[in-house]
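Notes follow the structure.
All protein chains but one are shown at their positions in the complex.
The chains carry the letters A, B and C, assigned in the order they are written, with residues numbered from 1 in each.
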Amino acid sequence: MNGEIQPMMMVVVALIVFGIGLFGLLIRKNLLIMLMCIELMLNSVNLCFVAFSKMHQSVLGDLTVLFVMTVAAAESAVGLGLVIAMFRTLKSVDTDQIQILRD
Amino acid sequence: MNLSYLILLPLFGFLINGVLYLRSTRNSKKVSAELSGGIATVAMLLSFAAALYNFFLLRQLPAEGQLFDQMLFPWFKLAGMSVDFTLRLDPLSSVFCLVITGVGSLIHLYSIGYMHHDAAPAKYFAYLNLFCFMMLNLVLGATMPHVFFGWEGVGLASYLLIGYWYHDPEKVGAGMKAFVMNRIGDIGFLVAMFIAYKFVGSLDFIQIANTPLNPEMTTTLGLLVFFACTGKSAQIPLFTWLPDAMAGPTPVSALIHAATMVTSGIYLLARMHTTIEASATTLSVIAAVGACTAFISAVIACAQTDIKKILAYSTVSQLGFMFVACGVGFTIAGVFHVMTHAFFKALMFLGAGSVIHALHEEQDVFKMGGLRKKLPITFWTFVAGWAAILGLPPFSGFFSKDEILIQSLQSPHGSMPLFLVMMAAAFLTAFYMTRLLVLVFLSPSRMGQGVEKSVHESPLVMTLPLMVLGVASVVGGWFGLPIHEAHVEEAAGSSGRFIMLASVALALVAAFIAYKKYGKTTKVEQVNDIAREGFKIDAFYLSFFGNGTKNVARWMGNLIEQQVIQRMIRWTVAIVDLSGNLLKVAQVGSSQAYLMMMFLAIFAVLAWFLFGVGQYAKF
Amino acid sequence: MLNFENTMTLANESLNVFMVVPLALCILSFLIPKGLQRAYAIAGAIFFFALSCYEVSQGLGGQTLPWLSQFGIQLGFRLDSVSKWFVVLTGLVTFIAVYLKGNWYRKSPRIFVASSFFMAFALNAAFLSTNLITFYIAYEAVFVPIIFMVGIWGTQTKAASVFKFFLMSFLGSIMMLVSMFYLIYLYQSQTGQYSAQIFDLVQVSKSIAPERLCLAFFGFFLAFAIKVPLVPFHGWVRDAYVNAPMPATIYMSGILSKLGVFGFIRFVLPIFWDQAIQYHGILVTVAAISVLYAALLAIQSKNPRELLSYSSISHLGFVMLGIFSLTSGGVGAAVLLSVAHTLASVVLFMLLHFMSERKEDLTLDRFHGLAPRFPMLFVAFFIAVLASVSLPGTVNFVGEFLVLSFSYPVSALCTVLSSIGVILGTVYMFKFYQYLGFGSPNPKTGAESVAKDIGVFEISILIFMLGLIIYLGFQPAVILRGFSS
Partner (left out) sequence: MSLPILPWLVLSIGLLATILISVVRVGTKRPAQIFALLTLLATFFYSVTTVPSGVENVFNGAFEVSALTQVGLALFSLIGCIFVLGTSRYLTKEGIHISDYYHLMLLMILGAAVMIGSKDLISIFIALEVMSLPAYTLAGFRRHDARSNEAGIKYFVMGGAIGAVFLLGAAFIFGATGSVSIDKIFEWSKVAQGDFTLFYIGHLLVLIAFLFKVAAVPFHFWKPDVYEGSPIAVTGMMATVISAASFIVISRLIGIVDFGRIEWGAYAAQLKQVVRVIVVMSLVVGSAVLLTQSNLKRMLAYSSISHTGYLLLGILSSISHPQEIFSVWMYLFGYCLMTSGLFVLLSQSEPKADMGVELIDLTGLMKRSPYTTCLWIVFLFSMAGIPFTVGFFSKYFVFLSSVSAGETAFVVIAAVCAVVSAYAYIRPVALMVMRDADPSASNWKGSPVSTVVATVSALAVIYFGVLPGTIVQFLKGVPIGH
């Protein structure tokens, strides 16, 4: 009422962002964009943590965000490495190229 | 009194001959018929001596207690069922023992000559001794399982001897048929034993006789026992094996399929006569079956051309007479007829054997004729047998057969229709027997040139038994049975005397007709095919039961086993395989498809969950 | 109630001999050179058989060794009047199995000998265990050597038959295992402790409402019905018996089937007495169907081994009829008939092996006329056939007669129907014998023409086995004594 954003609203926004990330992950064929979508999902969760941190008046959530960001960075590094390796072999970063393993 | 020698001697004979035979197969030296036959015959003669000795010892016992039990060893004992291996000698079994060992010894002796040229006489004599051992067990056993032991044992020996020349599949088949039909009858014996165990609690004959049962069970028990007897004694419906059993050596036919084994049905009925006679239904069934068998097989016998087949059907017919005696409640008369029949039928078979031997295995009566001069001893002894079976006084058959005829009318269970059928059967008997005699011995010769020249009378070992049996056929009926005397006077009533005269007259008429018809025969006679083939009963059994079983089995094998059970197994495997392949479909290889499915699953879980917990959370 | 367990005195404490000796022989066999394997195996098997007989003659007994006692898995062993016969038979069958010559002594003989002794070990462990889990383990362990035997030395379509055998048996036994868990759980929920000892579980089953044990009963029933086998659980039998090498067939028909019989006696009847009474009608019907159905299949079969395999099913149907009579007499008779069936079928398979060594083609659609060429062999064969059709004078008759006598009072119809199996048995066994033995000998070719009759050692084995059949036929008290109380 006083103009301050309600924590639950933040959570809803975070969920929407999560959904966007998920949607992107599911429909985009480019691996780099998929990587970014995963980052988006992780960041939406960060938003969540912040919101709940605010709700509970606790710093735990804020702290967690820091950890998550670190991990996300490491993850994208690994992911990029894998994508590069793939590009070297297949000359492509399209997920349609990687359907050899099946059944 | 020691009965063990009685049965052990043939057993030893069997073992010695068996070992001799097996040894001969290793060193390929034939054991001569004289040696093996000598051993076997001596064993049988000694056994006969023991039987005779025991018979006289038994006679010395008081009339009420003429019974002797000898327990050899306990057989089996389990949870209330206890059976011992016990030999029991009483007047009934002693008569049978005498017949078996007496006629048996003669036939053993005869076989030495008959089997002289056989490849392995030791085997033959081993089987023959085995048969006698089993037969003695059958008549001496004090309990049903013990009798069953002998019962199956004689069936086995019969199988082995019918299929003795086993390189001929037809003979093998005949043996198999005999054994299987006997076993069909054995089901009756087995179930009778189960019933006896259930309702009497013991399988000892005395216990069974002394324990009153309710009427249904008495009837059932009696009928089951009778069913067993129809198998062993070749009565309707299980009589078709006996004519085929003639595939065996002729002495075997004489011993097993005329004198002894086939009469074990009568023995069993006599042994269990208390139970049998306690039920009028059982009695009438037995009498009806016996009369039908007697008549039908007599008709069939009239149409046969094989000398042994004629005798075989005659045996079936005579057994029918005996069963009628049992069926009208005069088992004793049946047993008496067993004894006389043993003499004259064994005699005729041996005579037939002598003829066949002389004619080099020729069995068709229309290819014989005029043998009276060539085989004088055989002829005259055969005539004695013929007179006996016709029931001409004073031959033995007259006493036993006429008593049966009289009883079939006069006994409380007898009746006029029964009597008339029996008279008809007696008439036919006289007819076909005369036909046989005439065709073989009296009519002009129809033998081939080569055969006719080489015909000669058999050696002494073969004619001696013929002569002994010929004498027995004449005098065998004069003394009656030791257990029998009480009934003789009854037979001498005025109507009885009339029946005697009538039957003798009838026999003579039949003999005359046969003589007129066949006395001048010079060529093969055209006979009714239906009758010759035994009214196709055998063919019917073969196609209905034999092929029926085969077809059911094949149907089971193809349809149930292959199409249902094995297919069920295959289908189970196929279903598992198919479901594996179906479940594999989801594994499309695209990571985004995987992600899609995973997240759908997550949403599904969450949705279901929230809904579900909401349901629970209400409380 | 059937309880053989409590009335016995425990004298014999050295039961582990029954397991240790075959296991030692199994391990030792890897050290023996290939050429000596057969001699080693025969000597070892004779030693083992003699030792088994000696130990059994020392009296009944029981022994419990700790293993996983905290979970209720002890090594509990007990030699009672049921198991002692099966233990002796194990020794005997092992001897016959390793005695037979064949390609198993040419191609990796070590594995064959080791498998045989391992089989003896597992069988004895199963026959002696009083602990359900120990029993189950031994019961499963029996698969292993069979799989090896069929797998390595079997014929043509061996793989399919191994799978069929293994999967069906495994399905049954794992259902039994689940049922065992249920029983253990019931015991545990009542007393707070784990126990898989049969005595404890019998107590539990008595204190539980019968309907709660129905499914567990069917678990056990399925396992043993597949093992015995009872129709319609017999799908594996024909292929396994036909495609296995002869020693494996002898094991399967001679003693593996008895494992199922034994399981019914040892476990099903004491624990599931109420259920057995409840489903009595079904049980006897199944047994009677087994007798008739298998006999009919035997009649139509052209392959001697197939015929014998169906005849085995048929005879085991009689055994099961005895057990399902649910009387102590019936059970005693069933044990006697089991012994009888083992002796007869082992001899028959052994003779069939001797014959197929001498002549390749033994198809039962024409007469082969072998009897005059191998008289000794066919005399033995004939006696074995007589035993198989349970002619009086053989132990098979006494067994079958007693089984039927005891089952008649409780189920007359099924008993009478089963008796028809006796006729059918005569038909197919005699057909079997006649086609092989009778008729005119065919012209001989090649190696066949030099084939000789069986030798002295074979004859003495046969005399021993057939002598046993006949001796026990007149003195079945040797076995029945334990059941008279």
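Throughout what follows, a contact is a pair of C-beta atoms (placed from the backbone, for glycine too) under 8 Å apart; a residue touches a chain by one contact, two chains touch by 3 or more.
These numbers come from a predicted model, not from an experiment.
Partner chains of the missing chain, restricted to those shown and counted over the full complex, are A, B, C. Against the chain not shown here, chain B presents residues 576-577, 579-581, 583-584, 586-587, 589, 591, 594-595, 597-598, 601-602, 605-606, 608-610, 612-613, 616-617, 619.
Residues of chain A in contact with the chain left out of this view: 11, 18, 21-22, 25, 31, 34-35, 38, 41-42, 44-45, 48-49, 51-53, 55-56, 58, 60-61, 63-64, 67-68, 71, 74-75, 78-79, 81-83, 85-86, 88-90, 98-103. Residue positions on chain C in contact with the hidden chain: 67-68, 70-71, 108, 133, 136-138, 140-141, 143-144, 147-148, 151-152, 154, 158-159, 162-163, 166-167, 170-171, 174-175, 177-178, 181-182, 184-185, 188-189, 215, in rising order.
FYI, only the chains that are shown with their structure count from here on.
Closest chain to the protein centre (all Cα atoms averaged), using per-chain Cα means: C. Measuring from the averaged C-alpha position of chain B to that of chain C gives a distance of 36 Å. Taking the mean of the C-alpha atoms as each chain's centre, chain A and chain B sit 97 Å apart.
Within the complex, the chain B residues that touch chain A are 584, 587-592, 595-596, 599. Considering their complex, residues 22, 25-27, 29, 95-96, 98-103 of chain A touch chain B. Interface residues of chain C, counted against chain B in their complex, comprise 164, 168, 232, 234-236, 238, 293, 296-297, 299-301, 327-329, 332-333, 367, 369, 371-372, 375-376, 379, 386, 391-393, 397-398, 401-402, 404-406, 408-409, 412, 415-416, 419-420, 422-424, 426-427, 430-431, 434, 437-441, 453, 474-477, 480, 483-484.
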